[in-house]
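Starting off with a structure, shown below.
Of the protein chains in this complex, one is absent; all others appear in place.
The letters A and B name the chains in turn, as written, and every chain counts its residues from 1.
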Amino acid sequence: MFKAKVKAEVIKNIIDIASPLVTEAKFNITPKGISLRAVDPAHVAMVDVDVKASSFEEYKADEMEMGIDLDKLGGIMKLANANDTVSLEYDEDTNKLIIRIGNLVRKMGLLDTAGMPDPKIPNLNLPAKITIKASELFQGVRASEAVSDHISLTATKDSFELFAEGDTDVVNLKLPKDLLLELNTPEKCRSLFSIDYFSNMVKPVKGEEPITMHLGNDNPIKLEFDFTEKNGHAVYLLAPRIESE
Amino acid sequence: MFKAKVKAEVIKNIIDIASPLVTEAKFNITPKGISLRAVDPAHVAMVDVDVKASSFEEYKADEMEMGIDLDKLGGIMKLANANDTVSLEYDEDTNKLIIRIGNLVRKMGLLDTAGMPDPKIPNLNLPAKITIKASELFQGVRASEAVSDHISLTATKDSFELFAEGDTDVVNLKLPKDLLLELNTPEKCRSLFSIDYFSNMVKPVKGEEPITMHLGNDNPIKLEFDFTEKNGHAVYLLAPRIESE
Partner (left out) sequence: MFKAKVKAEVIKNIIDIASPLVTEAKFNITPKGISLRAVDPAHVAMVDVDVKASSFEEYKADEMEMGIDLDKLGGIMKLANANDTVSLEYDEDTNKLIIRIGNLVRKMGLLDTAGMPDPKIPNLNLPAKITIKASELFQGVRASEAVSDHISLTATKDSFELFAEGDTDVVNLKLPKDLLLELNTPEKCRSLFSIDYFSNMVKPVKGEEPITMHLGNDNPIKLEFDFTEKNGHAVYLLAPRIESE
């Protein structure tokens, strides 16, 4: 059983966060809320999104799974404005999700979740924690895209640094501790990442909202942020690139 | 003779209404106003637009015809803002339409109207009449486009219903009488239509403006609406699709 009412924006957020990595996903429904965990086809990145029942205007659910085509659900959400309330209901008899937007009733066929994996979040040793405004990070990422296909992130006790280098051009965003929302690391940490992937993980976060990064040495990065007035939480993991030199 | 001044918006409206069906059209000019009637190349749909002389700031005309390339006239209207007054004058000597926008003079060659038909509006028995806000109808149409290439419209004494069904997905917009501006039918009427055509006929109507549909059983639909403060009137006819089952 699953029956809920929610602002279209919340569903749009979930889709914006997951769709850079996967086109289909398994939504895990519990009485406490909805979550989704998926790995991209190249096994380079993982996304874990969690929206609490308190994000919903109404919410009633047993434990269940729904296999969802994210493009299709995204298209349906475009029929609503961000602030419109949409109603969602699982129809057991037909295995469809019934979506109501205003007077419109949209029944969406669900995908078989049998083949969809349940990725485990690996245990990682990521000693550095950096919290930064999304807009600041995004400017550095955008600048880097024009210069290289990978980017290094470095945290020291005093600063966080983003660095990308091409044949002739260089991008460097070095932020001292007092320009960051938080910086905490017992040692210098540095890892290298694909800009394409990293850029997709920063884009869903709007303007001045904070993003928190957990960084290690030649280790994956864990990037997390809240949404929907902190009732939604997203975590990305991204594998490091091995430096060829 | 034809000489007139009018807000660019009125001409833009005529083009927006006719151009989904035809790229060239014959404008029928009379002392009472301008009208245009055309059938699409596949003979599935007809458009009939009529703009009264009272829509114009100045209007002087004898009976005549002008063959117009709608794309070209549309491009010329883009040189004006919606609220700019444009002046139109037929030049008999050169068989051109002289369009003045501000200080700009644009002489547009006219097309030979000899080959352009004068389609007759067929007599139709369409007992159901439904009037609905354009935005409500458009949402149903947009939702249906993602699901199927045809849609059924049904009117009963109590409600109007739009329905589209794909392999796994369904769209249903059912409006009880009190959510419609008007609903009047002596019996249940239901016909099936191509979504592409139907969508093009709804798009020219803005936001909350009313659209009136006349519906029969496996019969064409007649869809009509006013524009330019009710001095313009448009009628579309669309042939039904035959149900294959």
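The rule is short, and it goes like this: contacts are C-beta pairs under 8 Å (C-beta built on N, C-alpha and C of every residue); 3 or more make two chains touch, one makes a residue touch a chain.
All figures in this text were calculated on a predicted structure; none of them were measured in a lab.
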item: Hidden-chain contact residue, picked from the options B:L79, B:M116 or B:L179; value: B:L79
item: Residue among A:L175, A:M201 or A:I221 that touches the chain left out of view; value: A:L175
item: Contacts of subunit A with the absent chain, listed as residue ranges; value: 136, 139-140, 142-143, 146, 167-175, 179
item: Missing-partner contacts on subunit B, residue numbers; value: 72, 75-76, 79, 96, 101-109
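As a convention for this text, only the chains that are shown with their structure count from here on.
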item: CA centroid of subunit A to CA centroid of subunit B, Å; value: 45
